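Just passing along the structure, written as C-alpha coordinates.
What you see is the complex with one protein chain gone and the rest in place.
Take a look at subunit A:
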Amino acid sequence: MALLSVRNLHARVGDKDILKGINLEVGAGEVHAIMGPNGSGKSTLASVLAGRDAYTVTQGEVLLDGKPILELAPEARAAEGVFLAFQYPVEIPGVGNLHFLRTALNAQRRVKGLEELDAMDFLQLAKEKSKLVQLDQAFMNRSVNEGFSGGEKKRNEVFQMAVLEPRLAILDETDSGLDIDALRTVAGGVNGLRSPQRAMVVITHYQRLLDYIVPDHVHVMAAGRIVRSGGRELALELEEKGYGWLGLDGARR
(Lines give C-alpha, C1' and ligand atoms only; values in the text may rest on other atoms or scores of the structure.)
Protein backbone atom coordinates (compact mmCIF):
# COMPACT_ATOMS: atom_id res chain seq x y z
CA MET A 1 0.00 0.00 0.00
CA ALA A 2 1.25 3.46 -0.89
CA LEU A 3 2.07 5.79 1.99
CA LEU A 4 0.35 8.64 0.15
CA SER A 5 -2.46 8.18 -2.36
CA VAL A 6 -3.96 11.18 -4.08
CA ARG A 7 -6.95 10.19 -6.17
CA ASN A 8 -8.71 12.41 -8.68
CA LEU A 9 -8.17 15.48 -6.50
CA HIS A 10 -10.01 18.63 -7.52
CA ALA A 11 -9.70 21.86 -5.55
CA ARG A 12 -10.65 25.48 -5.97
CA VAL A 13 -10.03 28.78 -4.34
CA GLY A 14 -13.05 31.05 -4.48
CA ASP A 15 -14.71 30.14 -7.77
CA LYS A 16 -11.47 29.32 -9.54
CA ASP A 17 -10.67 25.67 -10.19
CA ILE A 18 -6.98 25.05 -9.63
CA LEU A 19 -6.50 21.31 -9.18
CA LYS A 20 -8.31 19.36 -11.89
CA GLY A 21 -7.84 15.72 -11.10
CA ILE A 22 -4.48 14.94 -9.51
CA ASN A 23 -3.47 11.29 -9.17
CA LEU A 24 -0.31 10.46 -7.25
CA GLU A 25 0.98 7.41 -5.42
CA VAL A 26 4.02 7.78 -3.19
CA GLY A 27 5.50 4.78 -1.46
CA ALA A 28 7.42 4.70 1.83
CA GLY A 29 11.09 5.50 1.34
CA GLU A 30 10.43 7.24 -1.99
CA VAL A 31 11.19 10.79 -3.02
CA HIS A 32 8.91 12.28 -5.67
CA ALA A 33 9.59 15.56 -7.36
CA ILE A 34 6.75 17.64 -8.72
CA MET A 35 7.84 20.17 -11.29
CA GLY A 36 6.03 22.58 -13.48
CA PRO A 37 5.74 26.17 -14.56
CA ASN A 38 4.39 28.90 -12.31
CA GLY A 39 0.63 28.78 -11.96
CA SER A 40 0.39 25.05 -12.63
CA GLY A 41 -1.04 24.34 -9.16
CA LYS A 42 2.03 22.88 -7.42
CA SER A 43 1.77 25.01 -4.30
CA THR A 44 -1.97 24.57 -4.20
CA LEU A 45 -1.45 20.81 -4.07
CA ALA A 46 0.96 21.26 -1.15
CA SER A 47 -1.48 23.51 0.69
CA VAL A 48 -4.42 21.18 0.12
CA LEU A 49 -2.44 18.23 1.44
CA ALA A 50 -1.56 20.20 4.58
CA GLY A 51 -5.13 21.39 5.09
CA ARG A 52 -5.07 25.11 4.40
CA ASP A 53 -8.67 26.25 4.62
CA ALA A 54 -8.49 28.81 1.82
CA TYR A 55 -8.87 25.91 -0.60
CA THR A 56 -12.01 23.87 -1.13
CA VAL A 57 -11.71 20.29 -2.22
CA THR A 58 -14.51 19.59 -4.66
CA GLN A 59 -13.72 16.01 -5.66
CA GLY A 60 -11.40 13.16 -4.94
CA GLU A 61 -9.61 11.81 -1.91
CA VAL A 62 -6.26 11.77 -0.18
CA LEU A 63 -5.19 8.72 1.80
CA LEU A 64 -2.28 8.53 4.21
CA ASP A 65 -1.43 4.89 4.97
CA GLY A 66 -4.87 4.11 3.59
CA LYS A 67 -6.65 6.52 5.89
CA PRO A 68 -8.57 9.47 4.42
CA ILE A 69 -7.21 12.78 5.71
CA LEU A 70 -9.14 15.48 3.86
CA GLU A 71 -11.66 15.80 6.68
CA LEU A 72 -8.92 16.32 9.25
CA ALA A 73 -7.86 19.69 10.64
CA PRO A 74 -4.30 20.78 9.82
CA GLU A 75 -3.11 19.91 13.34
CA ALA A 76 -4.63 16.43 13.09
CA ARG A 77 -2.89 15.84 9.77
CA ALA A 78 0.37 16.94 11.35
CA ALA A 79 -0.16 14.41 14.12
CA GLU A 80 -0.76 11.77 11.45
CA GLY A 81 2.65 12.64 10.06
CA VAL A 82 2.06 15.28 7.38
CA PHE A 83 4.66 18.03 7.28
CA LEU A 84 4.71 20.99 4.90
CA ALA A 85 7.93 22.96 4.53
CA PHE A 86 6.55 26.31 3.46
CA GLN A 87 7.71 28.24 0.43
CA TYR A 88 7.30 31.42 2.46
CA PRO A 89 7.64 30.55 6.15
CA VAL A 90 5.62 32.98 8.27
CA GLU A 91 7.31 35.34 10.69
CA ILE A 92 5.64 35.22 14.08
CA PRO A 93 6.93 37.98 16.36
CA GLY A 94 6.64 37.25 20.05
CA VAL A 95 6.58 33.45 19.74
CA GLY A 96 9.95 31.92 20.54
CA ASN A 97 11.23 29.47 17.94
CA LEU A 98 12.05 26.75 20.44
CA HIS A 99 8.95 27.26 22.55
CA PHE A 100 6.83 26.96 19.41
CA LEU A 101 8.55 23.78 18.32
CA ARG A 102 8.32 22.15 21.73
CA THR A 103 4.62 23.05 21.87
CA ALA A 104 4.18 21.44 18.45
CA LEU A 105 6.14 18.31 19.27
CA ASN A 106 4.35 17.82 22.56
CA ALA A 107 0.95 18.38 20.96
CA GLN A 108 1.81 15.62 18.47
CA ARG A 109 3.14 13.38 21.23
CA ARG A 110 -0.07 13.85 23.25
CA VAL A 111 -2.14 12.69 20.28
CA LYS A 112 0.07 9.61 20.00
CA GLY A 113 -0.26 8.87 23.71
CA LEU A 114 3.43 9.59 24.32
CA GLU A 115 4.78 11.44 27.30
CA GLU A 116 5.59 15.11 26.72
CA LEU A 117 9.21 16.17 26.65
CA ASP A 118 10.35 18.56 29.34
CA ALA A 119 12.36 21.63 28.52
CA MET A 120 15.72 20.00 29.19
CA ASP A 121 15.11 16.88 27.13
CA PHE A 122 13.70 18.97 24.34
CA LEU A 123 16.70 21.29 24.32
CA GLN A 124 18.97 18.28 24.00
CA LEU A 125 16.95 16.98 21.05
CA ALA A 126 16.88 20.39 19.39
CA LYS A 127 20.63 20.82 19.71
CA GLU A 128 21.24 17.48 18.11
CA LYS A 129 18.82 18.09 15.22
CA SER A 130 20.06 21.60 14.57
CA LYS A 131 23.44 20.20 13.51
CA LEU A 132 21.74 18.67 10.49
CA VAL A 133 21.16 22.09 8.94
CA GLN A 134 23.89 23.96 10.82
CA LEU A 135 21.31 26.16 12.49
CA ASP A 136 22.93 28.37 15.05
CA GLN A 137 21.69 28.25 18.64
CA ALA A 138 20.93 31.98 18.43
CA PHE A 139 18.17 31.36 15.87
CA MET A 140 16.42 28.96 18.14
CA ASN A 141 15.96 31.58 20.79
CA ARG A 142 14.58 34.24 18.47
CA SER A 143 10.96 34.65 17.48
CA VAL A 144 9.75 32.23 14.82
CA ASN A 145 11.43 33.26 11.54
CA GLU A 146 11.50 36.89 12.61
CA GLY A 147 14.26 38.72 10.81
CA PHE A 148 15.62 35.45 9.36
CA SER A 149 17.15 35.59 5.91
CA GLY A 150 15.58 33.46 3.18
CA GLY A 151 18.17 30.74 3.72
CA GLU A 152 17.72 30.77 7.48
CA LYS A 153 13.98 30.42 7.11
CA LYS A 154 14.39 27.37 4.86
CA ARG A 155 16.94 25.82 7.20
CA ASN A 156 14.52 26.42 10.04
CA GLU A 157 11.84 24.52 8.11
CA VAL A 158 14.15 21.53 7.67
CA PHE A 159 15.15 21.79 11.33
CA GLN A 160 11.48 21.60 12.34
CA MET A 161 11.05 18.61 10.06
CA ALA A 162 14.01 16.92 11.73
CA VAL A 163 12.48 17.42 15.17
CA LEU A 164 8.92 16.44 14.24
CA GLU A 165 9.98 13.39 12.16
CA PRO A 166 6.99 13.27 9.82
CA ARG A 167 5.82 10.28 7.76
CA LEU A 168 5.22 12.52 4.76
CA ALA A 169 7.32 15.59 4.09
CA ILE A 170 6.14 18.04 1.45
CA LEU A 171 8.74 20.60 0.47
CA ASP A 172 7.16 23.52 -1.32
CA GLU A 173 9.78 25.27 -3.46
CA THR A 174 12.32 24.91 -0.71
CA ASP A 175 14.97 26.06 -3.17
CA SER A 176 13.37 29.40 -3.97
CA GLY A 177 15.46 32.36 -2.92
CA LEU A 178 18.49 30.29 -1.93
CA ASP A 179 22.05 30.80 -3.08
CA ILE A 180 24.08 27.71 -3.91
CA ASP A 181 25.64 27.33 -0.44
CA ALA A 182 22.31 27.60 1.31
CA LEU A 183 20.81 25.22 -1.22
CA ARG A 184 23.51 22.63 -0.47
CA THR A 185 22.94 22.96 3.26
CA VAL A 186 19.18 22.64 2.97
CA ALA A 187 19.43 19.72 0.55
CA GLY A 188 21.98 18.04 2.80
CA GLY A 189 19.51 18.35 5.69
CA VAL A 190 16.71 16.89 3.62
CA ASN A 191 18.89 14.00 2.45
CA GLY A 192 19.77 13.31 6.06
CA LEU A 193 16.08 12.82 6.73
CA ARG A 194 15.48 10.34 3.93
CA SER A 195 14.45 7.05 5.42
CA PRO A 196 12.69 3.85 4.39
CA GLN A 197 9.74 4.83 6.61
CA ARG A 198 9.32 8.31 5.20
CA ALA A 199 7.99 9.67 1.94
CA MET A 200 8.95 13.00 0.45
CA VAL A 201 7.27 15.16 -2.13
CA VAL A 202 9.63 17.83 -3.41
CA ILE A 203 7.95 20.64 -5.28
CA THR A 204 10.24 22.75 -7.41
CA HIS A 205 10.25 25.01 -10.38
CA TYR A 206 13.89 24.39 -11.27
CA GLN A 207 15.86 21.24 -11.80
CA ARG A 208 18.77 22.65 -9.77
CA LEU A 209 17.50 21.36 -6.41
CA LEU A 210 17.24 17.86 -7.88
CA ASP A 211 21.01 17.79 -8.40
CA TYR A 212 21.20 17.60 -4.63
CA ILE A 213 17.99 15.84 -3.69
CA VAL A 214 17.85 13.05 -6.22
CA PRO A 215 14.24 11.93 -6.73
CA ASP A 216 13.02 8.43 -7.46
CA HIS A 217 10.16 9.77 -9.57
CA VAL A 218 9.47 13.03 -11.33
CA HIS A 219 6.04 14.40 -12.22
CA VAL A 220 5.29 17.41 -14.31
CA MET A 221 2.24 19.47 -13.46
CA ALA A 222 0.49 21.85 -15.78
CA ALA A 223 -2.88 23.56 -15.50
CA GLY A 224 -3.89 21.55 -12.45
CA ARG A 225 -3.00 18.11 -13.73
CA ILE A 226 -0.01 15.81 -13.80
CA VAL A 227 0.83 15.66 -17.49
CA ARG A 228 3.92 13.52 -17.46
CA SER A 229 5.63 11.16 -15.02
CA GLY A 230 8.96 9.46 -15.23
CA GLY A 231 12.25 8.74 -13.52
CA ARG A 232 14.94 11.24 -12.55
CA GLU A 233 15.91 11.59 -16.22
CA LEU A 234 12.67 13.47 -16.84
CA ALA A 235 13.99 16.33 -14.73
CA LEU A 236 17.12 16.46 -16.83
CA GLU A 237 15.09 16.51 -20.00
CA LEU A 238 13.08 19.42 -18.65
CA GLU A 239 16.26 21.22 -17.78
CA GLU A 240 17.46 20.83 -21.31
CA LYS A 241 14.29 21.49 -23.24
CA GLY A 242 12.15 23.62 -20.94
CA TYR A 243 8.46 22.92 -20.40
CA GLY A 244 7.46 23.73 -23.96
CA TRP A 245 8.25 20.36 -25.53
CA LEU A 246 5.68 18.60 -23.33
CA GLY A 247 2.89 20.30 -25.24
CA LEU A 248 1.63 21.99 -22.13
CA ASP A 249 -0.45 24.34 -24.16
CA GLY A 250 -2.58 21.37 -24.92
CA ALA A 251 -2.89 20.49 -21.25
CA ARG A 252 -4.15 23.98 -20.46
CA ARG A 253 -7.16 23.68 -22.71
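Throughout what follows, a contact is a pair of C-beta atoms (placed from the backbone, for glycine too) under 8 Å apart; a residue touches a chain by one contact, two chains touch by 3 or more; residues count from 1.
Here, contacts and distances are computed from a predicted model.
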**Study point:** Which of "Ammonium transporter", "Nitrate reductase", "Fe-S cluster assembly protein SufD" or "Transketolase family protein" matches, in UniProt, the chain that is not displayed
**Key:** "Fe-S cluster assembly protein SufD"
Exercise for review: Check each of A:Ser5, A:Ser43, A:Gln108 or A:Gln207 against the chain that is not shown and name the one that touches it.
Suggested key: A:Gln108
Point to revise | Selected from A:Gly60, A:Pro74 or A:Gly177 as touching the chain missing from the view | key: A:Pro74
Exercise for review: Provide the residue numbers of subunit A that touch the chain removed from this figure.
Suggested key: 50-53, 73-75, 77-79, 83-84, 86, 89-90, 92-95, 100-101, 103-105, 107-108, 111, 143-144, 160, 164
